[in-house]
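A protein chain is absent from this complex, but the other protein chains hold their places.
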């Protein structure tokens, strides 16, 4: 591998990692608050892909993108209201099964509505513009992704650390019941979390699919799982952790594919998950929790 | 109710089921649909009970079933593709010499061994799945339940990726899959194998080990304080469960006659989860009934959801390909949200309960007739 192809792959990896990071934040925030692996998150991301296809069919991208964000947010919040809210006090397994049921429903619904055949993802011309740096060339989206990711994360960190709702989110993720007793409106906080998570998933979806050109009803499964691994790697509940995790997974996956081990790039992600959970279950930035007996 | 009476009833029930299966077997041509669907239902019942053993009885939320089934299915398939057609199956990349040698070895075994070959195939498939489970169990069973779910789901996806990888073309035939697998000799064979598997799991659940599993499900800290080694018992449940997932994967290969890696995607695990949840998490009877019921509805009774439906000249909206699965996802969600105990909750079938409800019904009828005159129900 020459240096320039190496840089080329690193660049692709960073770009993929940026999209992963945005999705991973959704997992990490929901897990932080509800202690739930939101199995449907990957499918929300997939649905955002379809929203984009249909929005772009009749609208210019300047309107289509905000519309996709709004539709995805609505989807995320509705899922929370319908499938998770009634199970607040139920055993953890029930709410996980509910999340799986939603994931199953979204996949089957997408198959029903859009068929299982891949659908071409619309091109946003300016994003596909090719830039050339010496021997390294890449489309604009490759450059935009990491920058946009970082900007969004900075904004999110500001929201979490310096606004009232941010303090409420942190409070709820520390202790659900106490936060409730302190007068925090849990349901509002949870909805806001899903709004943020779905919004970031929508952006992530646009960045991800622009590079991949097609969407199927099952496009969300593997990226979803990988982003969950990214969130665990970073330390579940930690937003900067999710971002770092997303980049690590994105870059290592791209490098493995470049080296010809594409089959094993997925396997690598999960091997990584098992290794982290064994040796550092709290991830890179997670806090340690002791179960009380 | 006396034990002898229970045994009599059970024998009668078994005879009725056998007679029914025999009837189906002899009239296969006329009842093709029922034949196929029930066969598939029996196979799914095995894997549903195995999932229930791990998830419902031990409290380990494992989502690796599709992966274990794939292992069992591919191994069974390699055993059961006739040697003379094996070259046709692997026509693209050729057969690995190891498989060829193995097939020749199998063919050189004495006749009686070849007769029980399908059983050996299923056992080997199950054992291989169990071995994989034991290996991945060492790290993942130490995890909390939700991490376990994602790690096993990940494992299952890895299995699928590896099976379809070009490196294994000469063994798994890559993405083309394996064909011409020798099938079941009769539906009675399918049901017998399923019954043996399920009986074994029921006995395990009822044994002292099964009680230890339930203790872990209820409260692992207390279970550990009662001297139950958490890891050992979780591992046992997981390995046994995976063994039977592997066996049912093998059975599925025999049923479908041709398999590929897409058969064993995550949605297969979700289909099984659907069966377990509808039947009742923690009830073997529930899983069995639900496996048959869900399969029969899905593949037969509710097929019409997938076809355009006309009433007169009016086309009923929604009815087209894929609608059936949407309906099933909604059913799953509805059961989780509104009827968490499923069909059976944690209870099991017993003649006592049947007896009680029959005598309850009798009493009810008698009361009604004595109260409201004689014209109600006789």
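Labels for the chains are A and B, by order of writing; each one numbers its residues from 1.
Rule of thumb we're sticking to: a residue touches a chain if its C-beta (ideal position, glycine included) is under 8 Å from a C-beta of that chain, and two chains touch if they have at least 3 such contacts.
Note that contacts and distances are computed from a predicted model.
Per its UniProt entry, the chain excluded from the display bears the name "Amino acid/amide ABC transporter ATP-binding protein 1, HAAT family", taken from "Amino acid/amide ABC transporter ATP-binding protein 1, HAAT family", "GTPase regulator-like protein", "NADH-quinone oxidoreductase subunit L" or "Secreted protein". Touch with the chain omitted from the figure is made, among B:211, B:303 or B:353, by B:211. Residue-wise, the contact with the chain that is not shown comes from B:203, picked out of B:14, B:33, B:113 or B:203. Considering the whole complex, the residue from B:171, B:230 or B:330 that touches the absent chain is B:230.
Looking at chain B, the residues touching the absent chain are 200, 203-204, 207-209, 211-212, 214-215, 218-219, 221-230, 236, 240, 346.
Note that only the chains that are shown with their structure count from here on.
Centre-to-centre separation between chain A and chain B, using Cα means, comes to 33 Å.
Of all the residues in chain B, the ones that touch chain A in their complex are 55, 59, 61, 63, 136, 139-140, 142-143, 145-147, 149-151, 153-155, 157-158, 161-162, 164-167, 221, 265-267, 270, 273-274, 277, 281, 320-323, 325-326, 328-330, 332-333, 336-337, 340. Listed in rising order, the residues of chain A touching chain B in the complex are 35-37, 82-83, 86-87, 90, 92-94, 96-98, 100-105, 107-109, 111-113, 115, 218, 221-222, 225, 228-229, 232, 263-264, 266-267, 269-270, 273-274, 277-278, 281, 293.
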